[in-house]
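I have a structure here, written as structure tokens, and I will follow up with some questions on it.
With one protein chain held back, the other chains of the complex are shown just where they sit.
As written, the chains take the letters A, B and C, and residue 1 is the first residue of each chain.
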Amino acid sequence: MGEAIAFYTIAAFVLGFAVMVVSTKDTVHSVLFLVLDFLAVAALYVLLGAEFLAAIQVLVYAGGIVVLYLFVVMLVNLKGFPEENRDPHRRTKLGLGLAAAVVVELGAILAYDYARPVPQLADAAIPVVGNTEEVGWLLYTSYLIPFEIASMLLLVAMIGAIVLAKREL
Amino acid sequence: MTETRAGAVTPAVHHGAMFDTNELVLNMGPQHPSTHGVLRVVLRLDGEKVVDADVVIGYLHRGIEKLSENRNWTQIILLTDRMDYVAAATNNVGYCETVEKLLSIEVPRRARYVRTILCELQRIASHCLWLGTHAMDIGAMTVFLYAFRERELILDLFEEFCGARLTYNSMRIGGLPLDIPSGWDRKVLEFCRIMDSKILEYEELLTHNRIWLERTKGIGVIDGPEAVAIGLSGPALRGSGVPRDVRKDEPYAAYDELEFDVPIGAVGDTYDRYLVRMEEFRQSLRLIRQATEGLPEGPIVGKVPRLIKPPAGETYHAIESPKGELGYFIVSDGKSTNPYRFRVRPPSFCNLQGLPRLVRGHLVADVVALIGSLDIVLGEVDR
Amino acid sequence: MITPTHYMLLSAALFMIGVVGVLVRRNIIIIFMSIELILNAVNINLVAFSSQLQHTVGQVFAVFVVAVAAAEAAVGLGIILAFYRNRETVNIDEMNLMRW
Partner (left out) sequence: MIDLFIIPLLKIAIVLNATLVGVTYMVLLERKVIAWAQSRLGPMRVGPHGILQPVADALKLMIKEDITPVRVDRWVFTAAPIISMVPALIVYAVIPFGPEVTLFGRQVTLYITDINVGLLYVVSVASVGVYGIILAGYASNSKYPLLASLRASAQLISYEVAVTLTLVSVILVAGTLSMVGIVRAQEEAGVWFAFIQPLAFGIFFIGGLAETNRAPFDLPEAEQELTGGFHTEYSGMRFALFFLAEYANVIVVSSVATTLFLGGWLRPFPSVDALAFLDIVPSWTWFLLKSFVFLYVFVWIRATLPRYRYDQLMRLGWKVLIPLAIVNLVVTGFIRLMVL
């Protein structure tokens, strides 16, 4: 019962803030709603028992990535919103069509869910307890190569961002 | 036009944007805590780097020079108080000596000695204020209060001498208005004793402080010839290694009878200007000690005519105020009881000319450090 | 009882909002933020299944998604800044040249 209340409340926040993100005119407000949305998603992770991921979500997403967005929004200082000059070739219809496709997908999920229950996976042998430890264990054993690749990706992205953003090298 | 990274040239349009990737115009002052009054500096910034600076002055203009042309010779003394209001006694001395030069009056030795004491006390007081505000601008707030504590002692001495604490009106043409109070010289020596240890205290907080060094070394470097070309004077000039001191070069008051050194800097950065002024504290104390101990007896006023009416002619006389060369240029027509033309060469004003040159290429934070390092008083800049 | 289906529905809805944002808005910064929403939708799914299946691997992948999102944001925003410097706009309709 408590879980259901928490889920529906948080889900409402997640979707509500998401709608605000894409619909608000002022870009800075949009960024703020994005932060709130990420915080709500973090709450969802806590509900799912993934505390580590929740902390990462707040630390990296809300405290890091979105600050970058805010920086850029402040740096580019929009005079007049891009939406003001409407372009008739804009694919609004395609967007709505895709939305319809997703609705169909939602229906499919529901139908599938009723038809066949989800099978239980056998517990993997992880010799540690605690969410953070589990994630860490998998990250540094089975998924070590992807982890290294991810770190390389971040390094490359960092260099790329510096090259792009710096006016003269 | 600005060169962009892609190699294309785009016009650097300034459309009043709040923040741009190109340049930002920042209006520093006239209401700003560290422009030392109503100075206004319009900075063009690239990020935080100062591309150019434009100094706007005149917010404290009271027309002292024009006013003086309509006052009689003695009334002008109190107007000079209001120029460099943190060093009023020096202004008085400079003016009175100029008029004495016009009148060819011989000033008694005792008066000249007392003038020297007052000037040097005033220099210490002014440097205290400079040190306090300069350090405060760079963030060392304790030095500010320490320096003001010692300045207070000097103000007490002045109060005892002439009754005022800021605008002294403490000179008369031809000498002094009154002799020093009894026991005043002992108090001056006592002050020198206190001040000796306090200078060490300031230096302990700043001179070898890493952050202070990083904030002042290499900031606003100006070499000797350029400093002369811009017209800097006083510690700002001596910091660049030019040993120019009016007290030594064209002695006035009793400076030719006393011993002192003129400290000079090596590089000409903010730190050198700081060191020069710190050394000047010591030299001033040395002068005060000599003058107080060797204070001659005798009259305090020379032979001054009842009606001061200098013969027709003009004269320029400069003294070394705490800020630099303070010169008075006075023209007398020989007929009226007021100057025909009165013009001041204020050290702050001339030193301020160097500010745009000094701040170029530095950061916003250095601008306040450099304003502090030039040691300006807006009352003197605008007059 | 909250099942993974609920989370899937939520995730699909969030995904949809993100897609609509990408397609309808023309401010590139908002489009980037919509992409972040999409990535979050994916993460919700991953974590929900990880919790349902009692296996942490879903969370590990969510961590990778976060890392990729960070890289994407850094490079993407760098491109936006560089573009803005040259064209003074963030409207993607005006980004129709491969070079300038």
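Methods note: contacts are C-beta pairs under 8 Å (C-beta built on N, C-alpha and C of every residue); 3 or more make two chains touch, one makes a residue touch a chain.
Not measured: the values here are computed from a predicted model.
Participant: From the touch rule at the top of the page, work out which displayed chains the omitted chain touches.
Facilitator: Its contacts among the visible chains are A, B.
Participant: Touching the absent chain in the whole complex: find that residue among B:G139, B:P225 or B:P243.
Facilitator: B:G139
Participant: Which of A:F71, A:Y112 or A:Y140 sits in contact with the chain that's absent?
Facilitator: That would be A:F71, which touches the missing chain.
Participant: Can you tell me which of B:L205, B:V228 or B:V331 touches the chain that was removed from the display?
Facilitator: B:L205
Participant: Could you pull out which residues of chain B are in touch with the chain that's been left out?
Facilitator: 18-19, 24, 26-27, 32-34, 48, 135-142, 145-146, 149, 205-206, 209, 211-212, 214-215, 363-368
Participant: In terms of residues, what is the contact footprint of the unshown chain on chain A?
Facilitator: 26, 28-29, 32, 35, 39, 51-52, 54-56, 58-59, 62-64, 67, 70-71, 74, 130-132
Here is the rule we go by: only the chains that are shown with their structure count from here on.
Participant: So the centre of each chain is just the mean of its C-alpha atoms; given that, what is the distance between chain A and chain C in Å?
Facilitator: Here the centre of chain C sits 6 Å away from the centre of chain A.
Participant: Enumerate the residues of chain A that touch no fewer than two other chains.
Facilitator: Residue numbers touching two or more other chains: 75-76, 167.
Participant: Counting only residues that touch at least 2 other chains, which ones in chain C make the list?
Facilitator: Residues 81-82, 84-85.
Participant: So in the complex, the part of chain C that touches chain A is made up of which residues?
Facilitator: Contacts found on chain C: 1-10, 12-27, 29-30, 32-34, 36-37, 40, 43-44, 47-48, 50-57, 59-60, 62-64, 66-75, 77-82, 84-85, 89-93.
Participant: For chain A, which residues count as touching chain C in their complex?
Facilitator: 3-4, 7, 11, 14-15, 18-19, 21-22, 27, 30-31, 34, 37-38, 41, 44-45, 48-50, 52-53, 56-57, 60-61, 64-65, 68-69, 71-73, 75-76, 78, 81-83, 85, 87, 89-92, 94-96, 98-99, 102-103, 105-106, 109-110, 113, 118, 120-121, 123-124, 126, 131, 134-135, 137-139, 142-143, 146-147, 150-151, 153-154, 156-158, 160-165, 167
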